[in-house]
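Missing here: one protein chain of the complex. Every other protein chain is in place.
Up next, subunit A:
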Amino acid sequence: MKRAGFSNRWLPILFLIPQLAIIFIFFYWPAAHAIRSSFYLQDPFGFGETFVGLKNYTAMFNSAAYLRSAWFTVIFTVIVTFLSLSIALLLAVKADKVIRGAKTYRTLLMWVYAVAPPVAGVIGLILFDQSWGPIKDFVALFGWDFRLGVDYFDTAFAMVTISVWKQLPVNFIFFLSGLQAIPKSVREAALIDNRSASGRFWDVTFPLLAPTGFFLLIINITYSLFDTFGVIDTVVKGEPGNNPMTLVYKVYVDGFRGNDLGGSSAQSVILMILVLALTIFQFRMVERRIHYT
């Protein structure tokens, strides 16, 4: 710590207590509880529990439903992340370029940030409605008989579309502020060196945006894993059945509806490890990034 600051003894502790108390009760305790429960089998009616070692984990990795959901989560995350990043980048580059109406475009493209995921899900239900949904009608022109909630692929398609729509604004805002942070002198130098606009973009702008892009990559992966819960829950109308679901949704369904606390906790622990790995990876990359910028 670089600060000289104050040397009062009790005051800082007093200031830290609210934060620490909340964290211990609502973060460390539940996290520890989840890890512990993942090694136990709970009686569904609440009469005690028995230690089963790694059985919850082996059962999980042998369950076809879990593996299916894991694969869906991976594919879903990759597609949502890729689409929302690339579309947002295109829009941000254009919004950075235009002079007239720049502010209006910016507002129109960012306000969806404030729309809650389940509300986006409700909008999706209407757009893909079985009898008159506009997107369903549109794809029917190409002979696609769209069946939301019935066909696995169609439902997954709707989930991806809605999730990308909801995530575009965040990426747009970050890319735009990243673009605006590029010094004017660099742009002018690039303009002299390289006459083609796309050449300038790939050789100069894109590498300069890489740190923003990398940061957003992590944000988007976390978004696809966790924040899409509301989208998925509304699209399947709370009845997952055979529909696609992400791992987080499965934790909720198995634990909260199915009352399989041990199994659900084991799933939580796997997710915790996944997020930890992602974060450590992010910190590593951020450290490295400091060296070359």
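Rule of thumb we're sticking to: contacts are C-beta pairs under 8 Å (C-beta built on N, C-alpha and C of every residue); 3 or more make two chains touch, one makes a residue touch a chain; residues count from 1.
Rule of thumb we're sticking to: contacts and distances are computed from a predicted model.
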In UniProt, the chain not displayed here, chosen among "ABC transporter", "sn-glycerol-3-phosphate transport system permease protein UgpE", "Tetratricopeptide repeat protein" or "Sarcosine oxidase subunit alpha", goes by "sn-glycerol-3-phosphate transport system permease protein UgpE"
Out of A:Pro117, A:Gly213 or A:Pro240, only one touches the absent chain, namely A:Pro117
The one residue from A:Thr73, A:Ser224, A:Asn243 or A:Ser265 touching the chain left out of view is A:Ser265
In the full complex, subunit A touches the hidden chain through residues 1-8, 11-13, 15-16, 18-20, 22-23, 25-27, 29-31, 33-34, 37, 87, 90-91, 94-95, 97-98, 101, 105-119, 121-123, 125-127, 129, 131-134, 165, 168-170, 173-174, 177, 197, 215, 219, 222, 226, 229-230, 233-234, 237-238, 248, 251-252, 255-256, 261, 264-265, 268, 271-272, 275-276, 279
